[in-house]
Each structure stands twice: as structure tokens, then as C-alpha cells.
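A single protein chain has been omitted from the complex, and every remaining protein chain is retained in its original position.
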Amino acid sequence: MPTVLAGCGGSQDTLHPHSHAAADIANLFWVMMAVSFGGLALITGLLVLAWVRRGRRGFGSDPDDPHPGEKPSWFVVVGMGVIFPLMVVIALFIVGDWAIINVTQAPAASSTDMTVDAIGHQWYWEFRYPGTKAVTDDEMHIPVGTRVNLVATTADVIHSFWVPELNRKIDTIPGQQNRILLYSNKVGVYRGQCAEYCGLQHAHMGMLVFVQPKAQFRAWLKQQSAPAATPTTGQQRRGEQVFLNGPCSSCHTIRGTSARGYVGPDLTHLASRTTLAGLTIPNQKGYLGRWIVNSQHYKPGNQMPDIRLTGQQLQALLAYLESLK
Amino acid sequence: MATTVPPPAPAEEVLDRLERMWQSRPGVLGWVMTTDHKRIGLLYFWTTLVLFAAGGAEALIIRTQLIQPNQHVVGPATYDELFTMHGLTMIFFFIIPMTTGAFGNYLLPLMLGARDMAFPRMNALSYWVFLASGIFIYVSLFIGQAPNAGWFDYVPLASAKYDPGHAIDFYCLGIIFNGISSSLTSANFIVTILKMRAPGMSFNRMPLFCFAFLAASWGLLFALPSLTADTIFLFLDRNVGTHFFDVARGGSTLLWQHLFWIFGHPEVYILIVPAFGIATEIIPAFTQRRVVAFPLVAVAELLVVFIGFGVWAHHMFATGMPTVTVVFFAAATAVVVIPSTIQVFAWCMTFITGNARFKTPLLFIAGFIFMFVAGGLTGIMFLAVPFDQQVTDTYFVIAHFHYIIFGAAVFPIFGGMYFWFPKVTGKLYFELPGQISFWIIFIGTNLLFFPMHIVGLEGMPRRNYTYPSGLGWGPENLAESIGSYITTLGIVVLLVNLLVSYFRGAPAGPDPWHGATLEWTIPSPPPDYNFAVIPKVSSAYANWDYADREEDRRKLAAGIMVLEQGHEQPVSSPVDGWWSEIVEMPHDSPWPILLALAMGLVFVLLLVHVWLGALFALGVVALTLLGWHGEEPQVREA
Amino acid sequence: MADYVAGGVPEPLVPRTTEARNAAEAVVVAGRRGGPSAAFWGMAMLIASEATLFGTFIGSYYYLRFENKHWPPPGTPEPRVVVPLILVGILATTSLPMQLAAMAVRRGRLWATRALLVWALIVQCGYLVYEVHDYFDQLHSSTPQDNAYGSIYYTLLGADHAHVGIGIVLVVWLLWKLARGLTMYRLNAVQVVAFYWHAVNLLTLIVIGVLLSATL
Partner (left out) sequence: MSEAREIVPARRETLVAPPPRERVGRFTLHQLAVAQWLGVMVAPLAWTAQHVVGYGVGQARCEVGANWGIGFDTWQLAIVAAGVLLVLVSEGAAVAVFLATREANYGDGPPGDGRWGGAVPYTRLHFFATAAMVANVLFLAVILMDGLVSVFDTLCAQS
């Protein structure tokens, strides 16, 4: 198998948060982990103590006492087994489910600056920017330091939108409009992935979140809202014909042309992306070509059939697709 | 510490009578028609062991596939079937039948001082139904139609639209079929524990093992119907065109998840509570000390299952339920921790205040406590909803529940295998290989499961048939795979050790460990009638009440409490164990296996949509039941 | 050994089912035993499990109801109220003959038992026949394939009818058994089946109530 993307820039480490929601969760984890190791150490210590004292009767009680050291043991069991853990879980409950949950739960609509719709498909993510025509797939852009109201829905089965470094995950349930706050305090690329098992290619359903400076983001959005670039060279025009007359247009949309398919991703600005097929391969001419003729090799079971094209048809098609900046 | 007096020469002719009356037919027919709980327990044991091997093989293929990024040992389709079957097998066809089926069947009557289960023929029926359901579900694998939507099988992925073919139908019918077996077993156990106790064994004199199995049986009895209803809905949606889970027609996909987890969470406790029971029998035997805080441990075993019914939605925190709802279940999740902490500290204090001898079984229990605490602590973390929403569906969760299910359920099963091996076979196992097998398994499992915490926190979702390089997941996965191979090696050592011991082991005698409960008062292997004299019980650790045991021997000599006029078994009142009657128990019967076959026919015909045929097969089931009840237990002239 | 005591009762005084070879002896044994038979407990387990199954069905019914704005959905007829209520009332009365039968068999009154069982059987069959007819009649106006409401409605109702049917089979079986005299085993059977019928009657009342709640 040819080399597939190496994480493609972003990482998805829950312990490298870049928003206060993710940061709160990470800090909570560090505290819980410390306490947990304490507890594990305590129990292990007791077991070791028992091993050290093996072969001896307990705590100086006479040998035929059936309950050596029963009383002190009761104090340990009730104190360490009931009262102490009860206090710990109640504290954790209050911190986690009363304080932090107000940060991670769906944001109040009024408190957000913009909305992005994330639509899960088998097996890629589609992103729409309400109020604009912009549609992009697998790669979404948001402005830095902006409270984004992310609405997660699904076109087929249950998926789960998850960008660990920005916030917790949210499932896309048919018939529901689940929302989370997407916010980043740092420009950069963050990787996300579908987290709910959604079929054959669940493993290849990644996404990238490009967090850009506000001005840059506005420019990007403007460019994405525009219809597809009209082909300039003859090669590209032939490619367009291949696309429109071939099988492609039945599944894919290119705004500004007659291609209106909705099975596969929107390709209007394909060339402006860095990756293909849910972060399976980089968006380079070679990969794109091989993907078109043999996508089942990279992503077995995906919805796109292997397309049979002659050599120059393929070259023309690639030239056209490469021109869709 | 005094040891038990060797039994005096028994009244031979009485024992012969009992022997003749209670022994099953010789040969294969004896095993097919048997209603002897010991034979049924052994049948369960061997069957589940085979299925354990299958589930383990699936796990090994999975680990080999994930040993490094972008592997292609198996394709995604196969991988999905593998992890689905792994989950189904280990939960429904290994741990539950191994604990309740094998250990429960073999040991409960022995610990209660009974001669058989309350419903011996129903007991046989549950085994044959279990076997049939196991074959049913594994046939799917061999005809390439294995369930492939995960063991929790979420709709709409499992609906006919996204998963055509028979895969999910096999899942639905197999689960219902297996559920029938489990329900029968649990009903049988509950009645046995409540009614078949030796007269005088009041509730508070019952061994903790029995409390654990009572709790697990109640759990199964009340949890399974929810899954049954769920799978019925799914089967109807797929094959009859109903719309329970079809959002377009007013259905709800979350309904599946709710019903599934109303079963699925108690299920987790049903898996480990019998393991608690095994632990609470091994610990007293190897510390020569009664378990600390007896009432609290007993109630904790019941509470963990009871409260476990109130926490199901914590598997659904990421589905966007209202915050108030979510937090309701977080609160229950917080409190369900406490019964476990009670038991852990009770066990540890028993270790310390007792006189611990770290033989192999106790080593497994110590390892179990370590693994259980480790897995339990990560479990506590999930009560913080935001954290749960961050790591759910990642390998962090896999690590958590494998620490619980392998560490807390399977370790005691291994410990129990060693512990009761002398009782079942009459031979001693070899100690050194036993301890070696423990250390291999202990190191292997920790190497296998601990890195999953890390890789999960690094963002690796579960159920991916492969993963990209460059996200730093490689080393952990490599370690996990190596760990899986080491664990397998350890299990092989364990089984080989037991197998060799079976042929080469030294004779064990009735009571090699000076164990606490009644099964150690009788010869090993136990006679078909279990107890020559219905034992006198005046504490939860009956084998240590020497006066009572001495009295039993004198009673045998005097022919008192022998009940040899037939297939007789005393029945007592549920709480205080006042003796209420002596019942005649049924003997070998062909009907259980016939009934299981008829039921199997029903499910096969449902699978292939021969509705009328299924109806006809139901008629066959009814006729079989008629024949079953044709033979009424009456006096058998011995 | 007369005064050896275990579990509160001297061994010779403890009733043996093996001593019950005919009706009279069975009655004596049943009279002397403390508490209900193990078979009774077994039926209690079955009922617990079945009740949980129906509890799940009913929970699903209300869950789906909360998920839907209109219940039943527009276009689906509301369930009829009067006739089902009357019928279920009539069915509930069969608890009386069943209980009387259990008490009669306990006194060894074989003919009374048979007569009471037949009484109950007639009413139960009447109920089931009408209900099944009504069930298929309703299928003309709405089907389980229409929407989630139809699905849960027909599933719940059908499951309940199935349980009534099983009860009828059990009563027929009892009569067939009792035709050949009384034994301990059959005495237990009558008591157990009576128990089952009380549960089914209660279940039917609840199920019908739930289904009719859609008309509120």
C-alpha cells in the first residue's frame, strides 16, 4: 500500500487543548489521574503489606479467634470504603457535572458569533457556512478567537464530530440538531475524526480544522462562496466535458456547472484542499489520478466506484480538477 | 489451625442406595440426558472454553491487524465482523456461561447443601439452548454473514437499509435465543438459592459466593427482557417493515440505545459480580479468616447490581441528551462506585488480618484486585460528563472495560479454575507452573491494556480497522499486540498445567485448602448425590464448624437426614431456612435436548423468513413441553 | 429420631412429595408443607421476567410518544375505548374462578376444580376470540407499517394477546391432566397456573390502559 498521510499536519491529542473547554477537560483529567494513582498505590500497598505479613496471624489476636482484628477492619471498610470515596465522587460530581459542564454543553445561541453546519456522510465530512454558498469537505476553516456554533447532523448513520484539541465530541443523531461550541485561541491546524463506528470506512473519516486569522478567514470564505473557476486551457475544457458527461457528475457537485450529484463530496473548490477522501491521501495530482481510477484500493468499500478512463481522458480530467482552486 | 478429621467408615449400604438412585446413565447418553448439575456444569465449562478460544483468536487477529499503522492483515469488512464477534462471544458465550453456567451450576448446590438445582431439567435445557445459540451465531461466521455492526449494534447502521443481508438477523435471533438460556439459568439459580438451602441455612448464613450469584441472577432476569424487546423491535424493523427506529416515520434511533444500555450496563456488573463471589470464596480459604465486614460485603454484591440498573445512559453522554437527564445518570454512576470500594477494602483487610498463603488462586485474586481497582478508577472518571464526552469511543474506554472484564471477571475465573480443580477432578494441580502462568498473564494483560489509556487520550478512536502513522499511536499499539501474545502464552500455560495435573496430579483428598464452605466437606470428585447427610449449617463458613461436621457423621451412622427413600431433596423457607418439605427431584430426561432442538428449529425458520414454518415449529415446541410434563417425578423403586 | 429437629421441623413431620400417591395424600402433604412450592417460585420468576419485558414495551411506548408531536399521528385512527374496556373487565373476572380452583384443588375437590377451570376457560376463550378478530379488523384501518405508533401499538397488543393465548393453553392442559386424577404435581400445577392468570389479567388491564392513554 502506498504511503498514506502521516497525520497531515494537525494532531488530535486530548491533552494538548487549544480552547478553554478542552483545557478544562484536560486539567480535570490530570487531577483525576493523580488521585487515581494515589488510590491504586494505596491498594497495592495493602496487598504488599499482606504479602510481607504472609504466614502470620493478624494483629496480635489469639490464634483461634475467628475474627482477628475485626473491629479495626470495620473502621477501615466504613471509613475508606464508604465515607471517603463518597466524598471524592461527590466532589468530582460537583466539579465535573455542575461547573465544567456549563462550558462544554451546547452554547447559548446568542453567545456565538457564527455558525457552521457539519454533516456526516459515509465516509466524509461536509461543512456548510449558512448565509454563504460555501461548501467544503473534510477541511473546515474557522477564524481564531471566535465562538463558532457548530451544528452536527448526519446524512445517513450515526457519526460523531470530534476535534479533541478544541472540544469534546458530539454524536450526529438522525433527526437531531446537536450543537457544540467550536473555539480556538491559537492559529493552526487541528485534526479531528469520526468517533462513532459508522461502517466499513469509519477509520478513514478524518477532518482538519484550519484556524486562521479573521481577515484571512474572510478572504477564504469569500473565495469558497464563489462558483467554480471556468476552465481556461483546452485540456481543462476537455476535462470538464469528461467530468460532466462521465459518471462523475452523477455523484458530485461543481457549482457553476450542470453537475449536481449529492452522493459524493462537493468538488467546486477541490484544488484548494490539502487532502482527499477523509484525510486518506494528500491532494496531489498523482494521488488524485490513482484515486479516480482505483479508489477502492485506498478506501475499500467506499461509495466511489473505480472509474475507467483512457489515458488522455484522465489527464484532461486531472487538469480540470487541478484548476478548481 | 485444626484440620478436618478424615471421614469415618460410612454406612456402606446407605451410600450404595444413594449412589444407585442418583447416578446418571453410563456413556454418552448419560451426558445427553443428564440433569445432574455437576455434569451440566462441566458441559458448560468445556463449551465455553471452546468459545473462549474462538473469541481469543478473533482478538489476536485484531491485535495483529493493529500492530502497526496502515496494516492490511484483514480488510475492513472482516475486521468489523471480528470485533463484533469478539464482543458477542466474550460477553454472551464466554463470561456469562462460564461464571453462571459452569461455576454456578457446579458449585451453588454444593455450597447450599443441596443435591441438585431447583429445576434440574430446566437446568439441562438452559445448557442445550446455550449450545444451540452458540452454534447458531457461529454458523453466521462460516457462511460469511457474521454480525458486523458492533456488539451494541447501533441503528441506523444496523437497519436493513445500511446493513442488508442476514448478518444483523443472526445477531437479533442469536441474542434472543441465548437470552432464553440465560433467563432460565438465572430463574433456576434464584429459586435454588431461595428454596434449596440446607435446612437451617438462614439468609445470613449463606456463603458470600451465593450472594454474588443471587445478585447476578436477579440482574440477568431483569436486564435481559430489555435487550429482548430491543432485538425484537430491530428484527421487526428489518423484516416486517415496522418503524421503531425509523426517524422519518416517528421512530427514534436513541430508543435502541436506551433499551440496549438498560440491559448493557447491568450486564457489566452481571459479568463481574460472580467473579466477586469467586474471590470471596478463595480469600477465606487462603487467609484462614472469615471475610471482614460480612454483611457489608454481602449487601455490596447486591447493591452493585441494583444501582447498576440506574446508570445506563452514561454510555450515551455524547448523544446530546438534555443536561439534566445526563446528570441524573452521572449521579447514579457516582454512587455505584461505593459498593465496589466497600468490597475492595474488605478483601484487603481480610488479606492483612488473616494468614495469607499466596498460592496460585490467591495470586490471581490479588491480581484481580489490582486490575479491578485500576479499571474502577478510570470508571469513576466517566462520571464527569465532559471528560466522558471527550474520551468515550476512544481506546481509553477500551482500556477501562478490559481492565474490568479481563482483570476483574476473567482473573477470578482462572483463580477459580485452580481453586476448585482438586474438588472437581480429585487431583492437585502443579503449584510452580500455576504461579508462572499467573505472572505471565498478569504482565501480559497490563502490557496489553495499559497503553490503551495513553493511545486513547492521544485521540485514537475505537473500532478503526487501521490508523495513520504520524499521530504517535504506533509504539503503544505495538506494545499492546505484544502484550496480547504474552497473555495468550500465559493462558496456554495455565490450560496445559491443568490438563497435565488431571493425569499426573497427586490425589487431593476432600479438602486440600481447608476451605470454608460445604463443598469441602464431601469427597473429591463429589458423589452423584453430593451429600450423604443433608448437612447442618450454623454459620456462613460451615466447613469450619467442626461440631456440626462431627454431628453430620454421627447422623450418617444413625441414618438420620439421609433422605434415601427416593430422589429426595429438602426445601426450606426463603429467608430463615426453616425446613418446609421434602421433594422428589426429576432424573435423567431426553426432553431438555429435544426442546432445545425444537426451539432451534423455530429460530432457523425465522431467520429464513418461513413464517408459517416457524409457527409450526412452535407447535412442535408445545408438543415437546407436553411430553416433558408427561413424566411427573414420583417415587422410584431403587 | 422423632425429636431430631432441623429448620424448625422434626424430620418425620416434614411432608414428602413421594408420599402423595393419590388425591387424598396429595392434599395432606400440601396441607403440611410450610410455604408455597418451588414450582410457585419458578412461576414468580417467569412472571417477573415477563413483567419486565412488558415494562420495556410500555417504556418504549411513552418514549416514542415524547418523540412525536402528535400521538397518534394524523391519519391514524385513535384506539376504540368502550369495547376493549368492557372486555378487559370481563377477562379480569376470570381471576375469581382461577383462585377458587386453586383453593378447591388444595382441598382435593377435583370436580369443583374442573368446573371452575372450565368456567374460566370459556370466558377467556370468548375474550381472545373477540380480541383477535378485532385485532385483524383494526389492521384494515391502520397497520404496524404505517408509523412508529402503529408499530408499538400492534406489538404491545399482540404480545398481550399471545400471553392470554398461552394461559388458555395452560388451562386446557390442566383439564387434560386432571381428567386422570390428582397428584402432588398437578396440585402444584393448578396453583401455579392460577398465579399466572392473575398476572396476565393485571398485565392486560395495564396494557389496555396504556394503549387507551393515547385518546386522552
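Which chain is which? They are A, B and C, in the order written, and residues in each are numbered from 1.
By definition in this document, a residue touches a chain if its C-beta (ideal position, glycine included) is under 8 Å from a C-beta of that chain, and two chains touch if they have at least 3 such contacts.
Keep in mind that this is a model prediction, so the values were computed, not measured.
Asks: Counting the whole assembly, list the visible chains that the omitted chain makes contact with.
Replies: Contacts of the unshown chain, counting the full complex: A, B, C.
Asks: Touch as defined at the start, partner being the missing chain; which of B:Gln68, B:Gln145 or B:Thr323 qualifies?
Replies: B:Thr323
Asks: Just to verify: which one of C:Trp41, C:Phe57, C:Trp71 or C:Tyr153 makes contact with the chain not shown?
Replies: C:Trp71
Asks: Looking at the full complex, which residue from A:Asp13, A:Asp97 or A:Asp156 touches the chain that isn't shown here?
Replies: Among A:Asp13, A:Asp97 or A:Asp156, only A:Asp97 touches the chain that is not shown.
Asks: Among B:Ala160, B:Ile560, B:Leu597 or B:Leu618, which one touches the chain that has been omitted from the display?
Replies: Missing-chain contact among the listed residues: B:Ile560.
Asks: With the full complex in mind, choose from B:Val32, B:Leu60, B:Val139 or B:Ala331 the residue touching the hidden chain.
Replies: If we include the chain that is not displayed, B:Ala331 is the one touching it.
Asks: With the missing chain put back, which residues of subunit C would touch it? List them for me.
Replies: Given the touch definition above, subunit C has residues 1-8, 62-63, 65-69, 71 touching the missing chain.
Asks: May I ask you to list the residues on subunit B that touch the chain which is not drawn?
Replies: Spelled out for subunit B, the touching residues are 199-200, 202-205, 290-291, 294-296, 298-299, 303, 306-307, 310, 317, 320-328, 330-332, 334-335, 338-339, 342, 385, 389, 536, 538-541, 544-545, 547, 551, 554-555, 557-558, 560, 575-578.
Asks: In the complete complex, the non-displayed chain touches which residues of subunit A?
Replies: 66-67, 78, 82, 86, 90, 93-94, 97-98, 101-102, 105-106, 108, 178-179
Here is the rule we use: only the chains that are shown with their structure count from here on.
Asks: Linking chains that touch, what shape results: line, ring, star, complete or other?
Replies: Contact pattern: an open line, chains touching in sequence.
Asks: Using mean CA coordinates as chain centres, what's the subunit B-subunit C distance in Å?
Replies: Spacing between the chain centres: roughly 31 Å.
Asks: Hey, how far is the Cα centre of subunit A from the one of subunit B, in Å?
Replies: So the centre of subunit A lies 37 Å away from the centre of subunit B.
Asks: Approximately how many whole Å separate the CA-defined centres of subunit A and subunit C?
Replies: 53
Asks: Enumerate the residues of subunit B that touch no fewer than two other chains.
Replies: Only 252 qualify.
Asks: For subunit C, which residues are in contact with subunit B within the complex?
Replies: Residues of subunit C touching subunit B: 1, 4, 6-9, 11, 14-18, 21, 29, 32-35, 37-38, 41-42, 45-46, 48-50, 52-53, 55-57, 60, 63-64, 67-68, 73, 144-152, 155, 169, 173, 177, 183, 185-186.
Asks: Which residues of subunit B touch subunit C in the complex?
Replies: 118-119, 122, 183, 186-188, 190-191, 194-196, 199-200, 221-222, 224-226, 228-230, 232-233, 236-237, 240-244, 246, 249-252, 255, 258-259, 262, 534, 536, 558, 560-561, 565-566, 568, 570-574, 577-584, 622, 626, 629, 632-635
Asks: List the residues on subunit A that touch subunit B in their complex, please.
Replies: Residue list for subunit A touching subunit B: 1, 3-8, 11-15, 21-22, 24-25, 28-29, 32, 35-36, 39-40, 43-44, 46-47, 49-51, 53-59, 63, 66-70, 73-74, 76-78, 80-82, 85-86, 88-90, 92-93, 95-98, 100-101, 103-106, 122, 156-158, 160, 162, 164, 168-171, 173-176, 178-179, 191, 193-203, 206, 279, 300-301.
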